[in-house]
Each structure stands twice: as C-alpha cells, then as structure tokens.
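As structure tokens, the structure follows; a few thoughts come after it.
So, subunit A:
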Amino acid sequence: MTEEIIIAGFGGQGVLSMGKILAYSGVMQNKEVSWMPSYGPEMRGGTANVTVIISDERISSPILNAYDTAIILNQQSLDKFESKVKPGGMLIFDPNGITRLPARKDITIYSIAAADEAGKLGILKVFNMIVLGGFLKLKPLVAPEFIHKGLEKSLPARHHKLIPDNEKAIEVGKDLIQPFTPAD
Partner candidate 1 sequence: MEKTINKEQIRKPENLVYRRTPLLVDVPLSYCPGCGHGTAHRMIMEVIEEMGIQQDTIGIAPVGCSVLAYDFLDIDMQQAAHGRAPALATAIKRLWPDKFVFTYQGDGDLAAIGTAETIHACNRGEHFTMIFVNNGIYGMTGGQMAPTTLPHMRSSTSPYGRDVEIMGFPLKMTELITHLPGTYYVTRQSVHTPANVRKTKKAIRKAFENQKLKKGISFVEIVSNCNSGWKMNAVQANKWMEENMFPFYPLGDLKVDGQIVEKK
Partner candidate 2 sequence: MGELRLMKGNEAIAEAAIRAGCDGYFGYPITPQSEILEYLMAEKPYEKTGMVVLQAESEVASINMVYGGAGAGKMVMTTSSSPGVSLMQEGISYIAGAELPALLVNINRGGPGLGTIQPSQADYWQSTKGGGHGDYHLLVLAPASVQEMSDFVKLGFDLAFKYRNPVIIHSDGAIGQMMEKVVLFDPIPRRTDDEIKKQCPWATVGKTPDRKRSIITSLELDPGKQEQVNLRLQAKYRKMEAEEVRYEEIACDDAEYIFVAFGTSARICQKSIELARAKGYKVGLFRPITLYPFPVNPLRELSTKIKGILVVEMNAGQMIEDVKLAVSCSLKVEHYGRFGGIIPTPEEVTENLISKVIGG
C-alpha cells in the first residue's frame, strides 16, 4: 500500500500540521512516511501545501506531480492541483470560499464543509482535524489509537490538553464528509 497525498490551502489553515499529524500517526503504526512542505515566504498568508506519503515500502520520491488524494482548502489550490490527481484518485475539498467547483469525472470527489462546522461548534482551531477526519473515514490508513499517538508526538506538551478536542474534531469530520457530483 502506498498513498500519495497533497494537502493545500492558505498559510494559517493548519495544512502543514495536518500533514504532520497524519505522517506521525503513520510512523507510530510502523509505516514509512514522508512529509515535504512548500517552504519560504509564500507560507506567510499565501498558499501552503505539503506532500504526505504513507507506505508499507521504502518511499521513492518525496516530491510528486501526481497524487492519489488531494485535500484542497482554497480556490488557488483547487486550480493548481485538481488536474494532478491520478485518474481514479480522490479529491476532498472544503466549499468555503470556492467559486469554481471541481469538474473532473474520472476521479472521486468529496466535499467537507469543515470551516462552517468549526465556526458553528466554536472549534476553529481544530478545523484542520475535521478535514483529516473526513479523509480518514474514506481512507482509514491509520488506526485511531495511532492517531492519538501521532497527536501526542506532533503537538508540543503544552498543547496536549487540546488532544481531546482534536479527536472530537476528527469524529465530526467523519460524519460531515459527503460525496460531490460535478455538474455536467
């Protein structure tokens, strides 16, 4: 099994930390992982993305041009990465702020209104975990107990009190995600 994922959105949306928690959870489950961020000034307020690969085998390239799954959190990232999903692959997007909806018919598309839901529940800080929950429902690459360990390892000790909120958000995401059918 090898899953090649791009997570992309605005800087500040928790794109990199979502990827890190996923990757660290993979490490805890004894998978091979890589986490390759875009870095530099573009991260501050601009677009941010991270390529996460989780595999049972030694990982070849940590930098990719085609992905099994794209997790998309803003319009620029949708425009950039929709075409980079492998045929038969998966695209997850949060419709918040999206004006041009995804259109491909050769991939499976899901929408998750994580920003709206996080706002309603007052858990904006863990918005990214709602999205991760939606992804994990569709592709349960890592078991919940390893997600817990991944959170422990990824978050600094002073934030460990937030782990229950993170886990709750993951559950919220699992219920929230739904199939999306592109318009003809």
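We take it that a contact is a pair of C-beta atoms (placed from the backbone, for glycine too) under 8 Å apart; a residue touches a chain by one contact, two chains touch by 3 or more; residues count from 1.
Here is how the candidates were picked: all candidates are chains of the complex that A comes from, given by their letters.
Because the structure is a prediction, the values reported are computed rather than measured.
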Spot the contact partner of subunit A in this complex among 1 or 2.
-> 2
Given the complex, residues on subunit A that touch candidate 2 span 20, 23-24, 27, 32-37, 39-40, 59-66, 153-154
